[in-house]
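Once you've had a glance at the structure underneath, I'll fire off some questions.
Other chains of the complex are left out, but the ones given are in their true place.
The letters A and B name the chains in turn, as written, and every chain counts its residues from 1.
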């Protein structure tokens, strides 16, 4: 007999009210279609479907096509362009998942933006990375998974637990496989010195650093120099994120002035513009190695670019997070 | 061997510490005895027992007779008279459930009161519906289930997820089954116009609206009129809640002045007083159709009243919420 006021006949219940609470569910947002599909393939599950409309007043509307009640949901969305639209879309999806009574909402944000607004290094500025963390928590996320935060401390901006992964092993394993001789690791930025040392240690190479200094000279307000030596060396320039490529551009110039030979560039997040690509072309680097935490449009893909996928890493971490198994053991830690 | 300092011998444990976390449990409060029992019958489970005392200083004391540790508890309580006593009883039971370490506390409130205090439409007034939502959350509820909120936006007053159900299909299916000819749907209130349209759409009937306007006339401060036409039509008057029946009374008067024939009345929540019943008797309506979100005392039940039970609907939603299955599919959504 149909339940009055509904379209349904109840299913016979049997002896007990068994529950399938806690099944895994994967969703991805507009910014992460390729990545989301690759993760789904790896896990052998079909990502969840939803409708998205953007109204003429730019309001985003989301409607999940399938129920997530009691499910362990993983929502993949990165903060690529347009950053704020993608971020709001992520928050709106979290709200929809929460209000549909998901059991646990895990946001998977391969590239978490605003990492450089992580402290007040001058008066009267915001700490936007903390704001971003607060927003994610306030929207209703229970956990987060991300890759190569600009500063490890950003983990502490969250009160919810998370997995702050690194693509360092992915990138460095690849570099090792190339067997580049006479290699010196160079950081474009003093703030990245410690990670450059980690690169040096893993590659068994010396380290040098590019120093940028503000001087009282109207013509040339900044002076670049090298701490350490690169003369006659092949160089692996390392960083966490490349945007316009200005720092890389200046670093390569001063490296060549100081006698460097072939220059390779490795970094995790590539948020490129036309200008970046123009600079890359001008620089004639030996190889540009990066990951797909941000998907590059076709026009930004250069012949000397190697893009390594973070999907297997994310998928494996999602699987372990879901199963309640160690993620650390993935890295022998 | 007895555990020192207790009355018990430990049970042998075997190889692992298996847990029966998450079993379903049903409780109902003073206001919802009939409804609670009906839901329990539908689900095939026995509602939980508890002791209740009211001391001479009117303080309510609750003691659960059975443990709810790790259980998925559904607490049914409506906000019928005495409203504030029933509400406090609900909050106190939530506190008791929380402190006994229930895994999840779902409050089932068929009639959530204070829906008309949902905005500041004049200065210096409270938004009591938000206060009510805050109280329920602060007491420790994890989810809520309710029927026909006065405004859909009240869902947004909650930060916890919930199921805001409607008795619209229950009521309208019944009306359809009566095959009333020449029917026009009329809302007593302009704020209910959109829902009246939904009635009209489902019943394939035209819609008219009662307009109430304040005028500068000491004799008769309010003037009623009809937007649309009811001349020679049978009328289905619709609303979400009927209290004293003042609006219904005035609407029926103006409908009859405008040539309406038989008048039916359908609404979800009936919070009646002596005066309501007196008016109902005077109005000689064809039929008064409502639900049992508020249980009527015998003396308030009239021969032309049809009360439809929301228990099957609530029970099915409870079952699905417990099992982590879609509620939307009950309504083909």
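Everything below uses one rule, namely that a residue touches a chain if its C-beta (ideal position, glycine included) is under 8 Å from a C-beta of that chain, and two chains touch if they have at least 3 such contacts.
None of the values given here were measured: they were computed from a predicted structure.
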Please state: how many copies of the shared sequence does the complete assembly contain, given 2 in place? 6
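Keep this in mind: only the chains that are shown with their structure count from here on.
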Centroid distance [mean C-alpha coordinates] between chain B and chain A, Å: 46
For the chain A and chain B complex, residues of the former touching the latter: 3-8, 10, 13, 17-23, 66-67, 69-71, 98-101, 103, 140
Using the touch definition from the top, list the residues of chain B that touch chain A in their complex. 22-24, 43-45, 72, 143, 155, 159, 161-163, 167-171, 173, 308-310, 312-313, 316, 319-332
